Each structure stands twice: as structure tokens, then as C-alpha cells.
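Every protein chain of the complex appears in place save one, which is left out.
In order of appearance the chains are A and B, and numbering begins at 1 in each one.
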Amino acid sequence: MTEKITVKLFASLMRYLPVNNTKSHGFDHAIHADTTVGQVIDALQLPREGLHIVLLNGVYLEPELRESTPLNDADVLSFWPAVAGG
Amino acid sequence: MSWTKKVLRINLSAGTCEAEPLNMEWAELYLGQRGLGTKYLSEEVPPTTEPLSPENKMYLITGPLTGTMASTAGRYSVVTKSPLTGAVACSNSGGFFGNEMKCAGWDMVILEGKAASPVYISINDDNAEILPADDIWGKSVWEADEWLHSKHQDPQLRVAAIGVPGEKGVLYSAIINDLHRAAGRSGVGTVMGSKNVKAVVIRGSKGVHVDKPKEFFEATNAAKAILAGNPVTAEGMPTLGTQVLMNVINEMGAMPTKNWQHSVFEGASKVSGEAMLEPRESDGKANLTRNGACFACTIACGRISTIDPQHFTVKNREDLHHSYHGNSGGLEYEAAWALGCDTGIDDIDALTYANFVCNEQGLDPISLGSTIAAAMEMYEEGIITKADTGGIDLSFGNVEAMVKCTELVGAAEGFGLELGMGSARFCAKYGHPELSMTVRSQEFPAYDPRGIQGMGLGFATSNRGACHLRGYTVASEVLGIPIKTDPLVTDGKAELQIGFQDATAAFDSAGICIFTSFAWTLDDVAPQLNADSAGEWTAERLAEIGERVWNLERIYNEAAGQGAIADKLPPRLLNEAIKAGPAKGKVNGLPVMLPEYYRARGWTEDGVVSEETKARLGI
Partner (left out) sequence: MQMSLVIDANKCTGCLQCEMACSYEAEGVFNPTKSRIKIFPFHEEGIFVPYTCTQCDEAWCLHACPVDAIQLNKTTGAKEIVNDLCVGCKVCTIACPFGTVNYNADSGKVIKCDLCGGDPECAKACPTSAITYQDANWTGYDKMKDYAAKAIPAK
């Protein structure tokens, strides 16, 4: 069964947005059941070394859990490089 | 030796400007800027002093690195007793004013007493004068800046000034230098206005020496290389500025929205750092023109922005200062949040306009936006009506209302004077103090402590009232700097907060910007100070200085009635759980963290600095 998640890319990672969707941060991404976060990173060719903050439905995903964590339908997966402000 | 060891004491009542030596014994213990200024304050201004009386004093003070080639070394602080909080105030500004003071040969300028009529202070190396300011009293900072440059026929003059709100007692007035850098918080501009001082202008040609030049270049070059090699300081901050946080904090569900009723703001991405880069329809330009640096800063996070010329705030507005039609200091995260998310407004041009007003007139946008937001909630609840607001429809999301309120506070007129009291006094006046999102009467910054637990403890214990710049555990809890901790738990947050508070106090006393701490630790600061200033400066000693500064501020506050009794959060954050989003169901765990914090600080159970701790730190 095909499921659908939302991927969001921010800051310098916006350069990896689909070419037809540079106005907003988020886009739909089709997955199969049991697809992991790591597989999405591969599918989108995101640079692993540049993924500093990864939120799954707004909750921080520890680096060691990223490869193996499975995704569910309607999940929101957000990525940032190392950023800070104040 | 990059202290000049000289202090300029200006007595406005007596009309005197006198040089005196810097107390080097205190400098050894408190370094400079925030620490040393607070030491002077605590020795010279009794904690019970009425903040807007002539008995209060202002300390405009640099740090030992200020004016050198160390990265970000242009900073100065304004230390005084705050009229907003009744506690110690220390507001830190960049730009090019601190280095000019040092270049003129002064570590510190003290303003005491009160002038009989409006004046400004002119400092040209050794020569200091108190000059009449009648021509600029009643003018904005930007107008005063132009007048002063023209009057002195010196385009290189550095100006720090207050606007109309500072003259008229708006309690969160800022001192603006270089047109858009601010000693922003706690109403330090209000104190300046109460002394009838409109501006301080400085021109310095003496320069700054360092103790060991060869070591100094080695140390500062090594430290600059760290900034240049860190993705945060080398790429993130120059490209997106502090506004990069807008989407991060919103996505994690800790974005205070509509006076903290909600924790996710739907319009956040429209007013984010990324949005500032998008070309707009009217003229194809982005809100952001480019990044800009403060003195000596190799990060350059400053925003230089324009307002859409077709936007209602500026279109056909020939009454406005010409800078509104060109570039000026653009949105920072805190301003965009307070004026925007907190009021439910996602119009980036309206926010930029309001931010420009804050710069032109010298206002703290955090306090301003938060006070408007509190008033909006009271309006929607029917606690205040149009009869109170002067006819303004203060509904959340009403762009025109936010703009109008900002203009009124900027002009210190009508309903603007009501909002100028700040959120705590405004809400109390109408019988609903619980709606004020403040600690020690100072408005919160843009992090919901129900979703970022450590910040609740930070706000509650912040010596200058609620503030993010006193202990920024967001760095750890959200951004993973230096290590990631879980934002939703209270475990370990007391120690984490103390570590951040003490290190920050050391950075704030050295003459450099706290943003370097995203890449530097005190181990990177110590060698720079070591080569700059005679003495053995180690990371351990700097951390101890930070702890000493924190405790001294606390002791001052205790005597000012702002000690443990004020370590409180509004009931909304303790009792009302977050309604939706990733942090749904959470309240802040201050009751758990606070006793741990007192214990770890070496204070009594009641939150009083213990005699042992005083003795250990030599206070």
C-alpha cells in the first residue's frame, strides 16, 4: 500500500526542494509501508553530514535512530542544517 | 593592555565631566562590561533607589576586548537600575559605539544626576562636554543622528541616542546606536531620558593597544578560524540571521502565539528568515538586501532590509523619515515573533515597518509586541474595549491595529502611553495581571517554556527579568549546541541553565558578542584575553567570573525586592497545558527545577545567596 508523508526542508537545505516547489518548505513524498527515515534521506539524496536537526512530527530524532525509524502515513519529517540564533 | 584604565564621570546635576582611574581591583574580579558595570552599580547606587530619580546612575561600559581585532569585539553595555523591572539592568549593544568609546581612551562613561534641561554629551578623545539638546529634544533617534552629524560636521561621529518614548517615560525605551543597533531591554533608554540626556556622541582617535601583540594575533586568528569553520557562524547566521529560528521553533511546537494561548503559529513560515529571501511581487526584490556586520565581527548576522514600496505602511507616506523608503536594520527573530506571531500577524512588511519604528524611536520590540499581544487578548475577552484603545480594533491578526499601536508608542501619544507601561502594568491596571507574560515585569522572548523546559527556569531566574540572553539553553535543548538535550524534560536542566548563565555572564563581560558562543567556548575566549590584557585568564577563571557576576546581580536584586520572591512564571505556563502540536499536554516544570537550581547554585532553600557562596566567590 502506498502511503504519503510530508517532507520539509529549511535554510540551506532548501536547495534540495523539488524544482517545482521552491515557494514552500514542504512537499508530499510517497512511501511504502515500513519505509525508514534513512531510506527517505537516500531517496531525496539529502547530504547526511548536513542534517543536524531532524524532527519527526516536531519531535527531535536522535542521530542513531534516524536510519531505522519507520515512517507512518501522514508523518511530517523536517530537516535543518546546523543553525542557531537568539 | 586594552583597558584604558580611565573612567569618564559625568555629573549632570553639577555639569561636570571628570576623569578618574578605573578600579583595577574590581576589573580583575569582574572583567568589564556587564560584570564590572554591575560592580560599580552595586557600590554606588543603593538597590532601593528609584530608577527614574537623579540618584540612579548609568554605566556605559566596554570590555577588555572591545576595540580590538578580536572577532565581534565592538560591544558595550548599559548598566543601570531598570524602571521596567526594578531590578538590575544590563543591555548590551553592538554596532560601532563601544569601540569608539575605547578608541577615545575610555573604558566607561558614567552618567549621574539629572540635567536641568535637555542635553547631549559630546566626547572627543579627552574632551568631554555637556551641550544643549533643545533642538533635538522631541525628535526621533534618526532625526537626532542627522542633526548631530551635521552640527559637528563629522560624518565619522558615533551616536547613541534615545527617541521620543525615552523622553516621555515609556518603560521599555532603548538606546539606539548607529541607527539600528540597540541597548534594547529593560528600559535603559528611559533612564537616560529621565536624566534629560538625549544622546552621547563619541569620536575617538587614540586607538587601542594590546598587551602581547604577537600572541594576540595568534589567538584571535585561531578563534576567527573556528568561527569561519563552524556551519552556524560561517553559513547559517550570515545567510538567515537570527530569523532562521522562526521555522525551527514553530515546527517543534514551542512558538508562543497570540499572547501564549497557542504554541504553533500558522503564519510563521511567512515571516521567517527564509521568507526574507523570497522576491516579492511588486519590485522583484527580497525583503533582505544583504547581511551586515557590527564592528570587528566576522560572522555578520545583521539584517539589512527594505519594506515593499507598495505596502500600505510606506506607500505615499512622504511624512516618514526617508530611511523607511530605503534600507535599514531588518527583522531579527525576537522582533518578528513579538510583533508578529504573538499578535497573530504574518505580514512581513508590516513587521519590518514596525521594527523600523522601534529603531527610529528607540523601543524594545519584544516588550512592545508582547504588550500589544496582551492587550489584544484583553480586547478579545472584553476586558478592554474601543473606549480604552482610542477606537482601535485590537483583534489578534489586525495588521493595521498593530501598526497603529506601534506608531502611537513611538510617538508616546494617546493609547501608546498606556501600552508604554509594559505588559505587567497594563494587565494589572485592568485587573488581569495573570495575562501578562512577564517575569520581573519584563516580557518573555520567543520560546515557550512548556515546550523548552530549561527556558522556564531561565526566565524565572533571569536577573534582568525574562530574557533569552541570560541563559540560552535553547542552544542545547533545540539546536544541539554543544550537546543535544531533550526539551520536554526537566531532568538536568538546573545544571544546564547554570552553566549557560555563568558562561554567558563571562562572554558579556569581555567585550565580545554572545553569538560567538555558538562556536566558541570559554577555552577559546581565554587565550584572546590573555594576550590582550595582563593577567592569567583561563576558562576556569572566566567561568568563576561569570558565576560571581550572576551572584552579584542576584544579591543586588534581593535588596531591591526582586530576589526569590520574583522567581515566578505566569500561571498560564504552569497550569495551562499546550493545546496542540508536538509539545501537546505539557506545562512548565518550574516547581521541580527551582529547588534543584537553588541547591546547585549554593543558595539557601529559599533562594537566597548563602554566606558560604559569597565567601567562596569573594563577593
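As a working rule, contacts are C-beta pairs under 8 Å (C-beta built on N, C-alpha and C of every residue); 3 or more make two chains touch, one makes a residue touch a chain.
No experiment lies behind these values; they were computed from the predicted model shown.
Judged over the whole assembly, touch between the missing chain and the shown ones holds for B. Annotation: of B:328, B:423, B:588 or B:613, B:328 touches the absent chain (contact as defined above). Of B:61, B:208 or B:619, it is B:208 that touches the chain left out of the display. Remark: the omitted chain is touched by one listed residue; of B:239, B:261 or B:291 this is B:291. Considering B:114, B:224, B:262 or B:404, the position touching the chain not shown turns out to be B:224 (whole complex). Residue-wise, the contact with the chain that is not shown comes from B:179, picked out of B:131, B:179, B:277 or B:411.
Mapped onto subunit B, the footprint of the missing chain covers residues 67-69, 96, 99, 103, 156, 179, 204-210, 213, 224, 228, 238, 289-298, 300, 304-306, 322-323, 325-328.
By our rule, only the chains that are shown with their structure count from here on.
Centre to centre, using the average C-alpha position, subunit A and subunit B are separated by 35 Å.
Interface residues of subunit B, counted against subunit A in their complex, comprise 230-232, 235-237, 239-245, 247-248, 251-253, 269, 273-274, 278, 301, 333-334, 468-469, 472, 474-475, 478-481, 484, 486-487, 514-515, 518, 581-583.
Put simply, subunit A touches subunit B in their complex at residues 8, 10-12, 14, 23-25, 50, 52-53, 55, 57-60, 62, 76, 78, 80-86.
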